[in-house]
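A single protein chain has been omitted from the complex, and every remaining protein chain is retained in its original position.
And now, subunit A:
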Amino acid sequence: MKFIKNIGLVVFIIGLTIFTTSIFTGSFNLTQKELNSYISDKGYKSDVLKEALSKAIVTSNNINIFEFSSKVTAAFETSNNYYDAQIAKYSAEKNWAKKSEQYEYKIFGKPHSLSYELAKKSGKGFIKENPGLVWFLTFGLGIIGALLFILPNLILLGKPGIKNDGIYHESATNRGWIAWLVLVYLVTFYLVLYFRPDYLVNWTFIFDPISNFLNGGDASQWFVYGFLYCTIMLVMGTRMYIKYRHNKYQIVRTTSVLFFQIVFAFLIPEIMTSLNMPGYDFKSAFPLDYDFFFEWNIESLKNSGGIGIFILVWGIVLTLVIVPVMVYFFGKRWYCSWVCGCGGLAETLGDPYRQNSDKTLKSWKLERWLIHAVLAFSLLMTAVTLYCYFSGTQSFLGIKSQWIKDTYSFLIGAWFAGVIGTGFYPIFGNRVWCRFGCPLAAYLGFVQRFKSRFRITTNGGQCISCGNCSTYCEQGIDVRAYAQKGENIVRSSCVGCGICSAVCPRGVLKLENGPEDGRINPTEILLGNDVDLMSLINKK
């Protein structure tokens, strides 16, 4: 069994290595004709760009993706620098007509997006020609290897029950070198995904056939990411099923997050796209879905007929009605650990790292400042955006709409939610984003704390302060601090993953929804001691 595990590990690493190194392969160049048609499709008027690009990438030489990227971005810069200089020149000459004319030649957007699009058009090589084979060598081997590594646990872990043996003896789960290595890999992955998508263009070739089948178009880097996300959740979900097979709550919950990720976040949007509808994730609620109220999204929905209007209404109702009402009845867990994609990844890929969340009082303070600041930021951004959208102005309260949207997307959308949120799993625990950053979680937290039927009930005086609950709380809640006082847990950050209850050796904790009366219980004295005093308290 151990042998099978080791083979699995080797196969997985081979798959991962091929996947990672595949981005270095292939060659990229265009014919003049291809370039011309791209430029005219995009409506670029800049001759400087055309000339620079022709010089750089219209060649019969085989250019690799990194060289290609730097050439295209250089051409982009050259063109924009040229027209910026023209603008400055006409501005000095006070030649306003000429000056405003120059703006038409400027290229908007990101240089690496331009590079990505051109690379996508011009890529050649083994991957492009053999996507099926490469899929098997990367995803196939990765999946097979991972499953070979995970499935023997069914026997190796022994009888069903809590299996946390050795977690703090392993480098991978105890912040050792393996954990740091994984952190570096994940952080690099997210940095490239968000800021250098062109480098990943080879990966998109692997997925062109699958993407064409699902939505009728070639794969983008986001398609690759979505597929990868679902695959990882499925494989690591299998691990959850084995590890917690004695615990029905975990089994049902894991099934739920897998379902919502694969069907709602992945399949439905892809199918909608293939039907010429806007691809929409019906479970993704504002303000986690922070660009829902961006002009381009509203415009696109408005122009998509009935379904677009439905989505617009649904999105608003989801945030304003469905989400809080469900939190009232079930706690924020219905979203954060049953439905949400970020939560889904945290509960599957992130489960081995849950013990690394910081439990100190300091981190709780930091958490409250940060998460509420992000909520305020997202609301401010949306207010500015909507005001500008309806009034047709560029700024509100002195804040430029484009600037605040770009800033939020960059700082929160890419850095916090992606690079830090997932990249830091191995060292800081699996809920970094959900705990410190997610504005939706902050909003749900208010409802959960002040108006909800959800609580974690503490079972009288049975707690022995062992600390398993606190150690394995991914949200860094010091669960024991409440349990040993006999106090029910009604913390806004609790995502209701149920692991505290699972790891408790004495049956002290139970997640439940019940009447609001009695949700916050009296804690003057712990149950068991001095029955007279107990009855006195009960009389009060």
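Convention: a contact is a pair of C-beta atoms (placed from the backbone, for glycine too) under 8 Å apart; a residue touches a chain by one contact, two chains touch by 3 or more; residues count from 1.
The working rule: contacts and distances are computed from a predicted model.
*Asks:* Suppose you had to identify the omitted chain by its UniProt name; would it be "Cytochrome c-type biogenesis protein CcmF", "Dihydroorotate dehydrogenase", "FAD-dependent oxidoreductase" or "Xylose transport system permease protein XylH"?
*Replies:* Options "Cytochrome c-type biogenesis protein CcmF", "Dihydroorotate dehydrogenase", "FAD-dependent oxidoreductase" or "Xylose transport system permease protein XylH" considered; the missing chain's recorded name is "FAD-dependent oxidoreductase".
*Asks:* For the full complex, which residue in A:Ala85, A:Val252, A:Val321 or A:Ile520 touches the chain that was left out?
*Replies:* A:Val252
*Asks:* Which of these, A:Gly109, A:Gly158 or A:Gly216, touches the one chain of the complex that we don't see?
*Replies:* Residue touching the absent chain, from the options given: A:Gly158.
*Asks:* Contacts of subunit A with the missing chain: which residues?
*Replies:* With respect to the unshown chain, the touching residues of subunit A are 158-162, 164-170, 246-249, 251-252, 360-361, 457, 459-462, 464-468, 470-471, 480-481, 484, 498, 501-503, 505-507, 510-512, 514-515, 517-518, 525-532, 534, 538.
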